[in-house]
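Report on the structure given below.
For chain A:
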Amino acid sequence: MTALLDVRDLSRRFPVAAGMLHAVDHVSLRIEPGESVGLVGESGCGKSTLVRMLTRVLDPSDGAITFDGAEIGAIPAGRFTHRPERAAIQMVFQDPTDSLNPRFTAFDVIADPLRRLKGPWTRETLRARVEELADMVGLPRPLLGRFPHQMSGGQKARVGIARALGPQPRLLVLDEPTSALDVSVQAVVLRLLDELRRTLGVSYLFVSHDLNVVRLVCDRVVVMYLGRVVESGPVASVFDRPGHPYTRALLDAIPAADPTRVRSRIRLTGEPRSPINPDPNVCRFYGRCPIGQEVCAVTMPALAEVAPEHHAACHFSGGEGPLS
Partner candidate 1 sequence: MAASCKAPSLPRFILGLAVGGALGSVALFATAPAAAQSREETLLVVVESGTNSLDIHTVGANPASYGVTWNTYDRLITYGTKTLPDGSLSYDHSVLKPELAESWEATEEGIVFHLRKDAKFHDGTPVTAKDVKWSFDRMVTVGGFPTFQMAAGSITKPEQFEAIDDHTFKVKLPVKDKLALPDLGVPVPVVMNSALVKKNATPEDPWGLEWTKRNDAGGGAYKVESWKPGQELVLTRYEEWKSGPLPKLKKVVMREVPSAGNRRALLERGDVDVSFDLPPKDSQELAKGGKVSVVGTPIENSLWFVGMNVKMPPFDNVKVRQAVSYAVPYQPIMDAVVYGRGIPMFGGPEKVTSAAWPQPSPYRTDIAKAKALMAEAGFSDGFTTTLSINQGAAQIAEPLATLLQESLGQIGIKTTINKVPGANWRAAILKKDQPILVDTFSGWLNYPEYYFFWGYHGQNAVFNVMSYQNPAMDKLIDAARLESDKAKYEDDIKSFVSLAFEEMPRVPLFQYYLDIAMRKNVTGYTYWFHRGLDFRPMAKG
Partner candidate 2 sequence: MTGTPLLDIDGLSLSFRTRTGTVKALEAVTLSLAKGETLGVVGESGSGKSVLSFAVMGISDPAATVTAGRVLFEGQDLLTASSKDLNALRGAEMAMIFQNPRVALNPIRPVGRQIEDVLLRHAGLTRAEARERAVEMLRRVRIPDPQRRANAYPFEMSGGMCQRVMIALALACSPKLLIADEPTTGLDVTTQAAIMDLVDDLAKETQMATILITHDLGLAAQHCDRIAVMHAGHVVEVAPTAELFAAPRHPYTARLIATTPRPGVTLDALEPIPGMLPDLRGTLPPCRYAARCGRREPVCDGGALAAHLAAPAHSVLCARPL
């Protein structure tokens, strides 16, 4: 089975006043057809930059993006708009308010990609398709005539999902699709997404900082820290036996709706290292890492398998280190 998306050594650097900002630094990842991959990491870790490159609205500095066997990383973002792959990679945005044009009705929002990427349409077929999509995401049809500010957060989220599904994508990037929603709505949307994946066979790249959610809807998870992948593997494996202290800290920080659960926690101290002109020989987590040693300051740890399909980039991830 060939991967739907295969990213190799993808990097993106931005020139800033103080030097080069390494937003994404040699990231590799694969997404299989129908698979749901979670991408987690704190703000500023390069998630968004990576996503923008994968959805081809930003050009990478280095590396390759292979989509369904075709190299698409080298196509300039401006030209990619007119490529057939455009329809195949779609995205659901984090903030449903910000991502919906305030001057478009729900109908216009959903119809826009259809008009651009699919078709030809007549008035009737287009309306039929939009209504079909609305039904699919559980958006009541009368709401199609509304403007974003006239809808609730959950409704807007559904519009955003319908828009992304319209062009029948094969890869759907979901950028924190539920972070702006109430828990009750979140559950509904998560179930909807899960169901859609199963019925449509779409692959997901699910970006989130909420590990509870990632655990629910993803098969595999990729953890990023300061532009680099520090850990990746099957959800169960990573959640049960995190190989990287950062992953461990993330897991520990999740507040559990269970007052009985008493935990020992890794507390992170200090501020993250600067992503500007980073020293390629120093572990990015060094300085904040509770188990950091001399070696971390002179050698950048590489991703190593810690369990089947489960990789971590830590000198001490072998299970014998101070972590366990």
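A word on the picks: all candidates are chains of the complex that A comes from, given by their letters.
Definition applied: a contact is a pair of C-beta atoms (placed from the backbone, for glycine too) under 8 Å apart; a residue touches a chain by one contact, two chains touch by 3 or more; residues count from 1.
Keep in mind it's a predicted model, so treat the numbers as computed, not measured.
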Ask   = Which one of these touches chain A in the complex: 1 or 2?
value = 2
Message = Show me the residue ranges of chain A that touch candidate 2 in the complex, using the header's touch definition.
response = 42-43, 152-154, 182-188, 190-191, 194, 209-213, 215-217, 249-250, 252-260, 265, 267-271
